[in-house]
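Sharing a structure, written as structure tokens. Questions coming.
With one protein chain removed, the remaining protein chains of the complex are shown where they sit.
Lettered A and B in written order, each chain numbered from 1.
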Amino acid sequence: MTHIAIADQEPELHHPRTFIGKYIWSQDHKVIAIQYACTAIFVGLVALMLSVVMRLQLGFPDQFDFINPNMYLQFVTMHGMIMVIYLLTALLLGGFGNYLIPLMVGTRDMVFPYLNMLSFWFYFLSVLVLLASFFVPGGPTGAGWTLYPPQSILEGTPGSGMGIVMMLASLAIFIIAFTMGGLNYVSTILQARTRGMTLMRMPLTIWGIFTATILGLFAFPALLVSAIMMLFDSILGTSFFMPAIVSLGEATDYEGGSPILFQHLFWFFGHPEVYIVALPAFGMVSDVLSVHARKNIFGYRMMVWAIVIIGGLSFVVWAHHMYVSGMNPYFGFFFATTTLIIAVPTAIKVYNWVLTLWQGNIHLTVPMLFAIGFIFTFTHGGLSGLFLGNVVIDLPLSDTFFVVAHFHMVMGVSPIMVLFAAIYHWFPLVTGKQLNTRLGMIHFWGTFIGTYAIYLPMHYIGFLGVPRRYYALGDTSFIPDSAHALNANITIAVIIVALFQLIFIFNLFWTIKREPKSRINPWDAASLEWHTPDVPPHHGNWGRELPTVHRWAYDYSVPGVVKDFIPQHVPDSEVVYEPGYDRFTSGREST
Amino acid sequence: MYIAIVIVGLVAITLILHFASPWWLTPLASNWSLIDTTIEISFWITGFVFIAVNLFLAWTVWRYRHNKDRRSHYEPENKKLEIWLTALTSIGVIAMLTPGLIVWAKVVHVPDNAMEVEAIGQQWQWTFRFPGEDGVLGAANARFVSNANRFGLDPSDPDGADDILIEHHRLHLPVDQPVKLVLRSNDVLHNFAVPQFRVKMDLVPGTQTYQWFTPTREGTFDVLCEELCGLAHYTMKGQVQVETEPAFETWLETYPTFADVQSTNAVNLASGETRYQSCAGCHGADGQGNDALNAPNLTHLDSRYMARQLQHYRNGIRGTERADSPGQTMATIAQSTDVESEADLLAYIESLDPVDVGGTLSGDVSNGQRLYGACIACHGAQGDGKVLLSAPALAGQSDLYLKRQLEHFSMGWRGKHPEDQFGTQMRLMTRTIHSPERLRDLLAYIATL
Partner (left out) sequence: MRGFSALTEKPWLAMPQGPMQFDPEGGTPSAQIALRFLLMVISIAFILIFVTFLTRSQYPDFQALAGEPWLPFNQSPRLWATTAVLVAASAAMHWAWRSVKTQRPDGVMLGISVGGFLALVFIMAQWTTWNYLVNLGYGVSENPANAYFFLFTGLHALHLFGGVLAVVRVFIRIGRGCSISQVAVAVKACTTYWHYLLALWLLLFFLLTRTPETYAIIAAACGLG
């Protein structure tokens, strides 16, 4: 908090000289972003492996002796927690947020570079604590990623001793890391924008990250509070969430607490968390679609408002995760209504993405394919959300595989499609090289079709009433054998999709090692980050002088202009018009 | 280019899967057809949007694919179009939400003529309670739970005395009678769900929740716990049998009231000892069992467990497999035992000094310890069993007997009968053992307890 904004300092003040200063204890937002991204992708791969093991058990029950009910629940829990928090939140905000914010708003670095560095190292520590929980006695917690008490801290649930304590500690450290990062992102966006960068000239990526960060800052305290209170219950024996209960035949000392209180706190964090992941993805996909369709984003203002409205509404819908939790059933009326209202701005975003493509000039590059794939998967996932949000439909469907299919579609596959789009899109900026297109295409088709093959049938398993978090189904009267066969097919699809991700990892290494340098700004993007003096940008990003912004980030195919895009920092006087084009009658010059 | 074709293809596959697949909601068995209707409405609306958006997307991608002679149309926004789309979306949302809220109002309001029944969840079994003559469920609290008061009823509440306790995983309900199912948990969160009834609700320790429905179809339906409740969550199953009113009444009469359960008859150990002499031939004078005769050690077992097994033998639930000769023998003997004085016999066996039968099998103890992790919750870290969880003691038992029983579970010789709730759970749990080597490791570890 005691730093002076970078913009006010001498540009070369903090130039690191040693290797460690440059790459380990770096205060450069770009290095920190890459550190965040690599760590997040690494834990993401761990979580992917866990899901494959889980699916092996579900698809081929009891065929593999390396998994047992304990491990199954632990893997379910760790898969969920890692994917939601340590991969998606960290990669979208810590990775892309860090890299893109200073470049897109035109500043030399985050306003508090030291805090930014601390943020990464706290995040790294939280990942270490999380992974260490695999090796403590009893293993990691197996309480489900929602960590509902009482079972999460009672015998009978895997990892109810050390495991859950490590999980909660790791979350607390993560939240501290996120808060340090988040204060930075918000202050940088509010305070350090370059000349001419008005709020409404910011790319939607920044709007998405900005709103998501504010959501994170306001929502994570709920998780922190519930984690601390649960640690009290677990270690000190208090009864915040613990009623008088018997545990596996033994009376406990707990008295009078309320498990539902925890659920309210958890979901007060948990629902905004969905949008903490979704909003940056919304923003980034908007930019990718616009650049590769050579067309401005359709209805920019509506897109910004939608992001802000969705962010605001996300704080008043949390209890739709709790329709069958035993809370006061009258809450159902309120929360079903707010939940379905949120569908309207979300639908507008989908329409505007499609309308951005409409009448465009669509280059089907790899990032564009992922972005189009995202529209499809997100539409599907969003629509199935209308089932679950509508309180009565949630009765038969909640806690079944329908829920699993829905949230994987909407906050698993969709943000990951955007992440891939973003990685393929911004890779030339980060490394100066374009990811191999042929490998990228193979990766896209395997991922897009493969994930749909996983999650489309899973909805129907849910309709049948197959419950989630079951190690094995056993004999039931209502599940036909064909559904078991379907489950096996889903597992095969999972394995295939997982293998396709290896192609992506291979592509990263291959490109860095073998591919030639690509042209600067290979997609002809107009937004500021592509117009640094050096690519990849050097420490300090902009040479001697910060750029001045003269327009929004979406001046593509402007009528009468020779080139099909005008970079944000180009003043009107330097725009080259076609001979004979009268720009004063084209309507653009009036307010 | 392919992406447009693939999107059209995926839309087509989605539609085909939806209309042609055999996987859909299980046939309804309750009054909640309105929930199905709401799902139908949502399907038509969201289905329309899904098809419209994606086909338009595919067409757009195809029609406006890259062409170097063409430029994109420049149009920052189109207020009219956006307002139209917003309005249409809002109408769609209202069309889905309105029926949803109307039906929810019905879900929230329990009809006055509903019969009150309580479902109690504990790790990992279901039990049930009817209010009895007075029609009022007595007060209950987990604090009162003990081996003698397994339902945790408040002994000082007079309303509880006539409550009928169903210590069985199958609940019988009369057809076409609205039921208010009061839900209570003594330990962690559970969830009472019957897919055919459509409704479900969590059981929350420390408080009571409820759901209501009217069973409309006779038959037996599975009850699943659908809120993660620990290690054996997936084995926590019950059943609801819907039948005619007279059949239901007959069934209900066979269960005791709370007062019945509390008034324990004095046992006569001397009579038990006399009765035991006919068992001593196989199980030994001290009850320590005899491996040569395939007779298990009885001295660590609790009387509840033994009573349940005798009843299973008697009623053709255990020992029915022809190849299981010790089981067949015991089933025959159980037929001829006197049910009236069984309590004396079991009390006598319980009073015998525990005898530890040494292990005979060798195996990797440390691997066995790892495998035993799945057993600890119910059978205890020391293998001494937990009466409240209906889990028998394992420590001190003949390992050949344990081996035989675990094999029987995994082969379905034991625990396959739908009446045998805990056998069913054991059958699911033994599947995790996988191989004879691992079974030996496990037994070698249990022998060290």
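Here is the rule we use: a contact is a pair of C-beta atoms (placed from the backbone, for glycine too) under 8 Å apart; a residue touches a chain by one contact, two chains touch by 3 or more.
Predicted, not measured: the structure shown is a model, and the values here were computed from it.
Peer 1: Which of these touches the unseen chain: A:Tyr36, A:Phe268, A:Tyr351 or A:Phe448?
Peer 2: In the complete complex, the chain left out is touched by residue A:Phe268.
Peer 1: Quick one: say which of A:Asp28, A:Glu273 or A:Asp555 touches the chain that got left out.
Peer 2: A:Asp555
Peer 1: Of A:Ser258, A:Thr337, A:Thr377 or A:Thr476, which residue touches the hidden chain?
Peer 2: A:Ser258
Peer 1: Can you list, in ascending order, the chain A residues touching the missing chain?
Peer 2: 1-5, 7, 111-112, 179, 182-184, 186-188, 190-201, 217-218, 220-222, 224-225, 228-229, 232, 236-240, 253, 255-258, 261, 265, 268, 296, 300-301, 304-305, 308, 548-552, 554-555, 571-572, 588-591
Criterion: only the chains that are shown with their structure count from here on.
Peer 1: Could you put a whole-Å number on the gap between the CA centroids of chain A and chain B?
Peer 2: So the centre of chain A lies 36 Å away from the centre of chain B.
Peer 1: With touch defined as at the start, can you tell me which chain A residues reach chain B in the complex?
Peer 2: Touching chain B from chain A are residues 61-62, 65, 68-70, 73, 142-144, 148, 150-151, 154-158, 243-249, 251, 256-260, 293-296, 298-302, 324-326, 329-330, 332-333, 336-337, 340-341, 343-344, 347-348, 350-352, 354-355, 357-364, 369, 372-373, 375-376, 379-380, 383-384, 386-387, 390-393, 395-396, 398-400, 448-449, 452, 456-457, 460-461, 463-465, 467-478, 480, 482-483, 486, 554, 556-559, 564.
Peer 1: Help me check something: in the complex, which residues belonging to chain B touch chain A?
Peer 2: 1, 3, 6-7, 10, 13-14, 17, 21-26, 32, 34-35, 38-39, 42, 45-46, 49-50, 53-54, 56-57, 60-61, 64-67, 70-78, 81-82, 85-86, 89-90, 93, 96-97, 100-101, 103-105, 107-108, 122-123, 141-143, 145, 152, 183, 185-189, 191, 193, 195-196, 198-207, 209, 220-222, 224-235, 237, 371, 373-374, 376-378, 386-389, 424, 427-429, 431-432, 434-435, 438
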